[in-house]
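Here you go, one structure.
Note that one protein chain of the assembly has been removed; the remaining protein chains are unaltered in position.
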Amino acid sequence: MLQSHLPLFLVLVVALGLGVFILVVSSLVGPKRPSAVKADAFECGNPPSGYARERFGVKFYLVAILFLVFDIEAVFIYPWAIVFSDSTRGAGTLSPLLVVVEMVVFVGILMIGLAYAWRKGALEWGPEHGKGLETTTAGH
Amino acid sequence: MLEQVSPSFLLFVPIALFTVAGACGVAFSRNIVYAAFSLLACFVGMVGLFAFLSADFLAVVQLMVYVGGILVLILFAIMLTNKISEVRRSNPSSNIVMGGVLMIVLITALLGVVFGFPWTVGAPQPFAATTETIGRAFLGSYLLPFEVAGLLLLAALLAAVVVARKEMTPAEQDGKGGTP
Partner (left out) sequence: MFLLIATLLKFIFFGLVFAIGLAAVLTWMERRQSAYSQDRLGPTRAHFFKIGGKPFTLFGLLHIAADGASMFFKEPVTPKNADKFLFKIAPLIGWTTALVTLALIPFGPSLPSSVFPASWIPEGVETIYLQMAHVDSGILIVLAIGSLGVYGAAIGGWASNNRFALLGGLRATAQSVSYEVALGLTLVGILMAYGSTELGSIVESQNGLLFGFLPAWGLFIQPLGAVLFFIAATAETKRTPFDMPEGESEIIGYFLEYSSMQFGLFMLGEFLEIVVLGALFTTLFLGGWQFPHLIGTDSVSVFGLFTWNGPVAVAVSGTLVFCVKTFFVCSLQLQLRWTLPRFRYDQVMRLGWKTLLPLALINIFVTAGLIWWDPTLSILSYVSIGIILLFVLVVIAGPRRPPQVAHGH
């Protein structure tokens, strides 16, 4: 077990407990006067129309996938950065050249992907760009 | 193991229960959004288990990639899907008999392994930071898998762009302009 992670767990519990405490106290001391109008969804004064949870643009999904790819890339880079830092100071057995070349290849592969997404307009959000991207708005 | 209840065991039980409860939520929830958020609880429990096993880097990766990335993807996928609001229809339970049979077989196999294998209880290892060790492994014996992982990520990226691009006729484009 990681002794050093225990305080982290403790802070998590304390912070969460404090938040719950604040919410509970607030809901106890606050008034409760429910009404149908108050419970309506607020749409800037207009009567709410229909159900809110409709479909959204596929671009949000694309952004999530792009994020996932680069997040994993970052996860691979962190250990590399630590090893690189040691190898330049002669602490390890690895030569800095190998370390750098490996990462150049790895990031280079992903750069091809980024360039492709860029050229295909997957990074564009404006209405004038990326016309090919399907925009699945809510069917009105 | 049960006869000597150590403090770390007391910590392990709530983490494990939390993880299992999350997994059960995923399996039994009738509302797909609740299932997704139960998956969140399950993943967070896994982070706790990794930290418990002194695998600090894996705990971080679990948090960053699964909780922070894949689950966002799942949530977006749910929100993108049509008629997802009808939760009764989106998550029907079917094939209960087949599932039950499969479950019994799997549980028997797992219990067989748990009680049949001669486990050796090792001495607790002193904690060592794993980030650098993993980095050395990437640059040493796992150099090729590391680069292949890069190619896999590239494939995922290209596929995402291609899948999200559906060629539309001009008429369709006029009908569906603008993002929300």
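The first chain written gets the first letter, and so on, giving A and B; residue counts start at 1 in each chain.
FYI, contacts are C-beta pairs under 8 Å (C-beta built on N, C-alpha and C of every residue); 3 or more make two chains touch, one makes a residue touch a chain.
Nothing here was measured: the structure is a model prediction, and the numbers come from that model.
Participant: Spell out, residue by residue, where the missing chain touches chain B.
Facilitator: Contact residues on chain B toward the absent chain are 33, 37, 40, 56-57, 60, 63-64, 67-69, 72, 75-76, 79, 129, 131, 180.
Participant: Kindly note down the residues of chain A that lie in touch with the hidden chain.
Facilitator: 2, 4-8, 10-12, 14-16, 18-20, 22-23, 25-27, 29-34, 36, 38-44, 48, 51-54, 56, 59-60, 63-64, 66-67, 70-71, 74, 77-78, 81-82, 84-86, 88-90, 96, 100, 103-104, 107, 111, 114, 118, 123-126, 129
Going forward, only the chains that are shown with their structure count from here on.
Participant: When the centre of a chain is set as the mean of its C-alpha atoms, what distance in Å lies between chain A and chain B?
Facilitator: The separation of the two C-alpha centroids amounts to 16 Å.
Participant: State the interface residues of chain B toward chain A in the complex, per the touch definition above.
Facilitator: These residues of chain B touch chain A: 8, 11, 48, 51-52, 54, 56-57, 61, 64-65, 68-70, 72-73, 76-77, 79-82, 84-85, 124, 127, 131-132, 134-136, 138-140, 143, 146-147, 149-151, 153-154, 156-158, 160-161, 164-168, 173, 176-180.
Participant: In the complex, go through chain A and note every residue touching chain B.
Facilitator: Of all residues in chain A, those touching chain B are 1-5, 9, 51, 53-62, 64-69, 71-76, 78-83, 86, 92, 94, 98-99, 102, 105-106, 109-110, 112-114, 116-117, 120, 122, 125, 127, 131-138.
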